[in-house]
Every structure is written in structure tokens, then in C-alpha cells.
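Left out: one protein chain. Kept in place: all the others.
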Amino acid sequence: MSEQITMRIDGQVCTAKEGQTIIEVAQANGRYIPSLCHMPGLSADGCCRLCLVEVTGLNRLLPACTTPVRNGMSVVTDSERLNQNRLMALELLFSERNHICAVCVSNGHCELQGLAQQLGLTHIHFTYNYPKLPVDVSHPRFVLDHNRCILCARCVRVCDEVEGAHVWDIAGRGINSMLVSDLQRPWGESQSCTSCGKCVQVCPTGALVEKGHAVEEMTKRNAVVTQLAIKRGTHP
Amino acid sequence: MTRIRDLSTFNAVRTTGLGKLRPHHVRIAVGMGTCGTGNGAEAVYSAFADAIFQRGLDATLVSTGCFGFCAEEPLVNLYSPGQPLVILHRVRSEQVNQILDGLLEKNIPEALALCKIEQWDHITAQIDYGAGYPMVPLWNEVPFFQNQKKIVLRNCGIINPDDIEEYIAVGGYQSLYKVLIDRMPELVLEQLKASKLRGRGGAGFSTGMKLEFLFKSNAAQKYLICNADEGDPGAYMNRNEIEGDPHSLLEGMAIGGYITGATKGIIYVRAEYPLAVNRLNKAIAQAREYGLLGQDILGRGFDFDIELVEGAGAFVCGEETALIASLEGRAGRPRPRPPFPAEKGLWGCPTDINNVETWYNLAPIVARGPAWFTETGSTTSAGTKVISLVGKVRNTGLVEMPLGTPLSQYVYDAGGGAADGHSIKAVQTGGPSGGCIPHDLFDTPVDYESLAKLGSIMGSGGMVVMDDDNCMVDVARYFVEFTRSESCGKCTPCRVGLDKALRTLTRITKGEGREEDLVELEELGRMIRDTSLCGLGQSAPNPVLTALRHFRHEFEDHIRAKRCHAGVCLELALSPCENSCPLHMNIPRFLQLYKEGRLADAFESVIMDNPLPASTGRVCQHPCDNRCRRQGIDESVNMREVHRVIADAVLLSDQFEEAVGRVLAKKRKATGKKVAVVGAGPTGLTAAFYLALLGHEVMVFEAHADAGGMLRYALPEYRLPNSVLDREIEIIRRLGVKFTFNTAIGEDITLNDLGSQYNAVFLSIGTWKESQLYLPGNELAGVFVALPFLEAEAKAEPMQLGNHVVVIGGGNAAIDCARTVVRRGSAATVIYRRDRGDMPAIPEEVDAAEKEGVRFRFLATPHRIIGERGGVKAIEVTKTRLGEFDTSGRRRPVATGEVQVVSCTNVILAVGEDVDRDFYRSAGLTITESGMLQVDRYSLESSRENFYAGGDLITGASNVSNAMSYGKDAARNIDARLTGDSHFDGLIPTFQYDQTAPAEPSKSPRHHAHDLPVAIRAKSFEEATTALKPEEAFEEACRCLRCDIRDSAHFAVSHR
Partner (left out) sequence: MKKARVATMWLDACSGCHMSFLDIDEALLDVAPKIDLVYGPLVDAQEFPDDVDVCIIEGAIGNQDDVERVKRARERSRILVALGDCATTGNVPSMRNPIPVKTILERVYIEGAEGQKVIPTQGVPALMRHARPLHELVKIDLHVPGCPPPAPAILYVVSELLAGRIPDLKSKVRFG
């Protein structure tokens, strides 16, 4: 019932339905917009700020994952300004915690690592924080390594919206924000966790992984979760 | 219980209220806002209560909110029938009986009276009190209130906030009644739009439009929210508004409810505001009781109720979506918009959120109409804004002025400017998300657009004034520390970016900054601003970006020179005195060495920091005096006088040779490099001293016949005897420095000659050219210019003087001239265009001159000199008054047109000295815009390689120690350049001495140097001020608190 609208993404004319977001229309039209927190099937959170795009006529940058398209809108997804901001956001994420790709089970399958490669990031010019962070191995099947968490909150959303368990949340604030299970209890002692593993599948990095994998062995299947979300109708 | 259902009940309540406000007996109202109680208002209140009870007085005692002048609390309002309302300030409980005694005889304690109110415009009503007390100024005659217009604060400090009847008495709830009777919500919305009222929370969106969005929504449930979660450091407008007048908020929201169709209002108030919470709870209960909230309001069939929710005070909850999340019981984190709260807000229902102050404006606009409202303020921003003015101003408090009022009116007129001895540097508007605005932009109007243009924001209205004691790097660091800790952590740029910015800024304040840090901070700041999810992150970089824009040199000082001139960044300073000393003398060390009886060591410590210790011990401007922490106990340590004692005790005694030997022993082996120093003034002598010690061959060229520059030729013998200066110069000679006298650069020798003969050249010829003041009559015989006058005096070829000499100017040279004139047996009058406190001369010198009989005429500017037979007969002066504050932070003298004639025989012009520009231009050296020789701020190298310059030549006329500091820095830089290595720090001796801070500060008061009796000194060129006695100097040394010792327990506590 929603109306058809016409817009441009990087000059390319696209048709879309009212209510769709810029990132959805871009994906449907084969335009890739970098993002770490956005995932089809989950509500948009707008927290990683990588998907910011330019909209002609506006000085402000808008997040492609939460901004609805309008008729006649003209969007630029790739520019010097956007690229610099994205690189800097990646650098901030890399230097915030301890991301050692070489020894990570997700090496080669990590969205953070992949974006860095794609955008040409070869070093981090910020000084690293080197925080001392715990690794939660209390769950029989899964591991939560806070060193690799980028606080994208995909796990929080998938558990709440698709699984309906709401095990995960983010506690603390600012630079001290931490992913917590239940009321900050070890994951293995969680009363609400169904051990479904959806959080592991949607995690873009090696923060949530299955036990028993060596370096480079952990691959994720988040498309399955998207399909499930669509099938269950939890897709927003 | 009075439930109001009709107009007659309403009016009856109003009459009762008026009777309380203006009773037939005495009414005493004590200001009991948080600011009042913090200053002892509770004790004052109970003293009044006891006294009234004991005396059996027929008097009402109530408490009110704050009238706005927080610095003057506790404030007490006195009313007796038929008399004006008098506001007393700084009332103490001991004074209560005296106040009551006077009141019974209709007397007002004048000393306590701040101002009076004869008639008060509550906007919604007007209250007449009566005329009287001619000696007490009207409230708007007090500078703090002069330009204020109280719309939001219309009732604060006047009515009893706990009594709804008093609120109704001043026209309260009348606007709500009107709206309910008219039954035309669209019309009210139109009026609000026409009034151009904009959101006072900071974003400045049209309130009328925002409410209209809500009105247009068809949802069954709509919400109104008042954001009273004021969280900026230094801002407390909302707190005082609620504490002083809670019903205005309720009425504003009820009007908002009626015109939008919302039936539920929520006030999200900070839990840290217990008094505001308490008063709101009482007000809501009363409003319900009187039928002004709840069902069927005022019998007009309108339902609206208000609930109070206490917020935990998270700064991010100023962001509306975060506030809603918090109300819903979730973590206070924002979400992206759209959807906007007007579509999907609290519990998914359309919601309108406004700041406290916005709601306060609704009733006045309904009562007086949009045209009345737009009379106030600027074209884009109508109405007023309450600003909390805090920081380094004399008058702090809440200032409500029309939008568009220039910053200078806040800082100088209402704020009263800086404290004595300080100057205002900048203002931070908008709290931690705002930006700093430097004082030369204080003509900026305070409105949304103008502040945004400067990279700052209006915010909720905090205004923090900063003076020369504030380090802008530290200020930026402080605000980023705040926003970093208040960031919710949801989005990457704000969470990680602010943390990075804080780390970098902290590094800079510790002296570990890197050159590339500034560019990184700018790029990072822009990225955080452009990409953050909510207003917190988007505005958090403002303090850094504006500080970098307006105060970049302070950042560079921290990074390149490792200096914090404000003395805030402790890692960069030994102690406040050391930091303030242009020569960075290790003051605590020489005081301690002297205290330990180690005179030779103390002298070595002094002279290696300062090659002219006896001269500066007499004439230095002593900035250390203004920074000494001992001022917090009694008075600062007399550091200058102690180093004079140390210097004199060695230089003028048989210990001289031993001391010279110690200095010579430090001389490094010859480098074979030759350096020319041009000018043998304090700057050149200092450079020569250190360059010689560093092993270079130094030749000093000087136009005069002897060394010393201004010290010899401009300072009269009674201030600095030549015999003292000669001893200091002798040490410099014995280090191997050669002098060529009577050789003027440009005339006798050229810069090219020097360039070809020497490895480096240091130019330090000072400011010997007099500034030209055009004055008719200049040419008359008997008119002199200060420097030649003093120089002739120094050369014992004095100029002829008549019996009355007028000196024009307010600097040290003017005072020196006047005191010399007195000693010549003539009368002297100093004429200065500003007031005494604005004089650049050293205050002690001015006092001494006055005692010697020099007369002063302030606030007068010369107009012309009247001649007679080729000589001077009189001078015509125009009286001035003090006008607006200028960029120097002093009031600008404005000619009044009133002319006076002062008869005199001579005029000496002491209006400043200047650089001889023509010579440098012809020599191919670059001159700055302000006409000074251009050098690199840190290396002191001029536009010509290996030509360095320092002193007054690059700064303009300054003072001795400041000028010498350039000689010291130049020597360091020239040596580093010539040798490719750094040896300077190796010259500075080290000593073992006691490193424990005194457990108790010494009891001794400050010792002042001794002036010769006036009768003797005014007739003699003998040194007018003699040194401290050794035992006094010892006691002074003992008074030092040893701020240089850091690892004491005290320090650990104060700097966690």
C-alpha cells in the first residue's frame, strides 16, 4: 500500500517504498554502505556511525540505517569527507580495546577487519587504550571476549527482538560501557539464556564465538538470523 | 478548602493573596533558595522568628526564592505598609534585632539596604508598594540589575513560593483562566508562534510550532514533559526558577496541555535539587486543592494533571529521547530521530518536551500578547534569557536580560568585571557543550545565531567567566572530562572520540604534548561533532574547537615551551611564584637557602636565575606577589625584597669576590663562536651574561656611554643607585663580555657588518623612541618628554624647572618624573585620563609619590598647553568619565566636555615609549602588524637568519624582568643553534636543601621594605626605600609555604 517513490543514490536513480531506510534502498540497488551495527532483520540502532551519508541540500550527515527515504532525495554514500569520518571511526574502534587480528578465531571473517581492509586502513594513528578486560568463558558452548567487542548491540537486539530472551544489555556508560548478561552475572549462570547462539551468529567480530575453534576457524551465519526474523515477523 | 470554580472565587483568593503580600503590618521575607540557605539564610530566618515571637510583634515572616543576586545572599525583603519594599543584603542573624528596632521607627538600616522596589511589574499584574527611603537606590539603579528585564524571574524572590494565593495575587493562573474561557487553542498557538518564543533548553526551536505538532496529532493520549534535569556545571537557572516560583511552571504546562490536547504533564526534575522537588510537590498539591490541576480545572471541564519524576542527573538526559527512555525505566540513552517525540514519544505517544524556562514564558505571552513579547529581544530571538553568571566576576548570580544583549553587558556591567589585579580573558557560554569566547569579541550579542557563529551555543544559559588565572587548555580538558564521563557510550565518536580527546588534552597539560596533537584534536573534534548520534556528542567538542580557534597560542606554549602562563597546569610549574616570574626564578629555593643561613648558596641560586638581582630586587613589577598562595592566609611573601637582601649582602660586601669566583667557575670552555649583542639594557646584559657563561665570545654594542639602558638612564637614582647596577655589570665584564660604547646601530655600525663578523646577533635596543602625543603647545619651551628628562637627570645635566610641573601619564615613567620633580624642589601634579586603580605604575610607587607631595588629578585628559612668552603658562584639561569597558578590561575614559585650566610652568609628557620602526624596515627585518619587530614566538629568531631579538623591541614597552626573560631565552636558543646541543640547563646549579613543607605556616605578618621618612626623602636623591633588615628577611623566608614540594599528604588530597 505504501507509495512508490523515486530517489538517487550516488547519481543512480532508485525506486523505493515509503518507510524504507536509505541503507535498505541502497542494498536493494546494489550500493554498499559500510556499517557495523546495522543488520537486516534487526531494528536499527544507529550507534556505529559508519553508515552516515550526505543528503543533497543538508549540511548535516545522516545515518543511512535510520533515515527514511523521501521522494526526490539525493544521497551520496561515498566522498572524501565520509571516507575520512569512517576511517576515523574505525581507528577509534580499533584503539578502544585490544583487537589482535592475528590471534583471533574470527581472523579473515571479521566485519571490523574487513571494513578496515576495504577502506584502506593500514595503521591506527590514535594511541591505543590497552584496557584490561575480562573474557567470559562460563557458558558451556560460547565465549564472550570483551577485548573484541565494539558495542554494536546486535546481540542485544537479536536476543530481545528475535529470540525474545533479552539476555544481553549494555551496562555502564561512556568509555566504561560493557556488554552484560542478565544482571551482570556470568553468561554461564544466566537464567534467561536459551543457548540458541543467535548472538554469536550476528556478532560482527570475534567477541561472541563458539568454543572449540582455532584462529581463523570461526565463521558466522547471520543471514540465517535475518531469514528467521523475516519468517517470524519480528523484522521491524 | 477553596476549590475555584468561578471568577468570584478566583477573585476572592486573589484578594486574600494580595493581603498576604501587602499586609497591614510588617512583612519580612527571607530569601531561602539554595543559594540563600547556603549563605546562612536559615539562621537569619530563625533569628527573625525568635525575635518576632519574643517581642510579640504583629509581623509576617515568610521565605521566598532568590531574587537573583546570589553573591549578596542572604537577601531579606522588608515591607511596612505604605513604604517601598526594601531588599537587604548579606544579612547576618546578629543584625536581626537591629533591623527590627529600626523598622518599628520606620528606619531602614542603610548599610544593609541593597535597593528598594516602589512598584513591581509581575507582567501578569502590577503591585504598588509606595514611595520613600530616598537614600536607598531603586532596584534597577543597582548596576547588577540595571539592564535586566525580569519576565521569567518576574515573581522570584518576591512571592512566597509555598503559597498559591500569593501567586494568584500577582496575576497567576489568570492566563490559564483566560485560555479556558476563550476556548480557542488555535488562537493561542498562533499567538505563541507570533511571539517568536524559542526553546530555552538550548536548541532554540520555535515553541509555538512544536506545540502545534502535538495539537495536530489525533492520538488519544499525548504527553507534555518539562525538562528540569539541569546538569551543566555552573548553571542553576532552572533550580532557582522552580525554587522561587513553582506555580508559573505548572500554569505554563496547564496552558500547554489545553492548547495541545495533552492531559498529562510530567516534570523530570533532578533529584539533586531537593528544595525544588519539595516546592514543586507542595505546589502541585495546592494547585490540585484549588482546582487548578486535576479534573475539571477552574470548572471549565478541562482535565490536566502533572506528575513529578526525579531524574538521576545524567547530562545526556537533556537529550529528549534519552529523557524519555529514562522515564520509561530504561537506561538514559538517546535513539536516532526520526521518529521525533512529537510523533512517537513517551510510551509511543506523541510528546512535547520543553525546558523549564520555556514554560515560564507562556503565561506572560497569553497575558500581554505576542506584540508585547517581541518588543524585547532581537529580531530573531524574542524575549529574555536567564543566564547564570559565574566564575571570575565580582557579581555572580542570575541575570535576565533581553536576548541580543552584548556579552560585555553581562560580564562588565552586571558582573562588575574582574577582581583587582586580574583581567578577564574569555567567557564560556552554554556550559560544557558550549564554546569559549575571547574578550575581544565581547560585543557579540547573546542570541542563538550569534553564539553559534563563534562556535559556541546558548545552551541552557550557563556563563562561566574566566580570567588570567584560567588556563584555556585546562578549561578545555575539564569540559571534555565532563562530557566524556557523561557520554552514554552508545555511539562510537562520542564514546571513544571524547576519551581520546581527553587523553590528548591531559597529555598536553602535563607537558607531554606533541606538535601534531593540535591538528589531531581539530580533526577528531570535527568528526565527533559531525557524526555523533545526539546533541551531547555533537556539541561536546565545542570547548576544544573554540579554545583552539581563539587560544591556540596557549596550547602551543604548553607543547613547545612547556609553559602554562596561568599557572594551572602543575606539572609545568615548580610553584605559582616561579611560574609567574618572567625569569622563572626558583624562588622557594633561594628563600629556603636563606632561611638555612646559606647566603653564598642563596646568592648563587639567585644570580644564576637572574643576572641583575639587586636591580630587579628594587624595581621589578613583582608578579609573584599576585600569585603567592600565602595570600589565602594573610599576605603574599615579600619575595622581591628577600632577593634584594640576598643580592645586596653579597654584591655590596667583602663576599663579592667569592661570589664572582663561584659564577666564573661555571663558565664553559670556549666555543670559538662570536655573538654580538646590540643594546646594553637589561635584556642585552642578561643575554650577554648567559652567552659568556656558555663559552661564547660576546661583544655588546651600546649607543650610550655606559651599560644599563633604562636601568641607568630612565630610573632615578633614588630608586636604583648606579653603584648597585655597577656591581652587577662588573660580574658580566669579568665573565669576558666586551662592550663598545657610543656606537649606535645603523649609524656607526650596520646590521650587515654585524652579520658578517659574528655567528649570531641579538638585538635588544628597547624602546627609546617616545610615542608622539599630539598636543597643541607641544613646541613650547618647558615642555619635556619623560625619557630625555630622566636621562638628563641621570647624566647630572638636569633640565630647568619652574615651580609647578604637570606630568601627563600613569605609568612608572610618569611617577619617576613626578618624584624627581619633587626632589628638584618643584611641585608636581600627575594628570591621568583613567582612574587610580587603572594606572599601570607599581602601586607602591604611586603611594610613595603621593606621600612625597605629588598631587594627582585622575579622569582628566590634556587638551592643550597654553603658552606665555614662549614658555608654559598653564595646561587645559578636559574632564573624563568612565564609559564602557574596553578590550583591556578597563573602563574607557570618555571626554565630558568640561574643561579645566591648571596653571603650571612645565609639562612632562610620559605617555609611553615606542620602537624605532624606520630603522628596522630599512634593515630588511619584518615588522608585525602592531609595529613590533617580528620574531618566532619560541626561538626569538627574526626574519633574518641568525638575527635574534628580544625585550621591548618585540613586545613594546614592558618591564625589566619581562625584558630580561627574553635575553635569557635568546641565550638558550642562540647557544643551541651555534653548538647544535643544549647546555643551558647545565648552568643552573643544584643544591641540597630541606624538602619538607612547614607543618604550620609561620605566624609572622608580611614585612614591607622601609621608606625613608618623607621629609628627608622628598628632598634627596638618596635611595628612598631601604632593604629589609636581615632578621625581617629571615622571617619572610620562613613565611614561604613551599608550594614547590609536591609529595606531601596535603598535595595528595587536593590533587587526587
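Residue numbering begins at 1 within each chain, and the chains themselves are lettered A and B in the order written.
FYI, a contact is a pair of C-beta atoms (placed from the backbone, for glycine too) under 8 Å apart; a residue touches a chain by one contact, two chains touch by 3 or more.
Nothing here was measured: the structure is a model prediction, and the numbers come from that model.
Chemist: Please work out which displayed chains the absent chain touches and list them by label.
Modeler: A
Chemist: Just one of A:Met73, A:Cys101 or A:Ile175 touches the chain that is missing; which is it?
Modeler: That would be A:Cys101, which touches the missing chain.
Chemist: Consider the whole complex, including the chain that is not shown, and state which of A:Val13, A:Ala28, A:Leu133 or A:Ala171 touches that chain.
Modeler: A:Leu133
Chemist: What is the set of subunit A residues that contact the non-displayed chain in the whole complex?
Modeler: So the residues of subunit A touching the missing chain come out as 94, 98-104, 107-108, 110, 113-114, 116-120, 122-125, 127-128, 130-133.
By definition in this document, only the chains that are shown with their structure count from here on.
Chemist: Mind checking the centre-to-centre distance between subunit A and subunit B? Centres are C-alpha means, answer in whole Å.
Modeler: From the centre of subunit A to the centre of subunit B is 47 Å.
Chemist: Hey, which residues of subunit B end up touching subunit A in the complex?
Modeler: By the definition above, subunit B touches subunit A via 314, 316, 331, 335-336, 338, 484-493, 495-500, 503, 520, 523-524, 527, 530-533.
Chemist: Under the touch definition given earlier, write down the residues of subunit A that touch subunit B in their complex.
Modeler: 44-50, 52, 60-61, 63, 66-68, 84-85, 88-89, 92-93, 95-96, 125-127, 129, 150-151, 153, 169-170, 172-177
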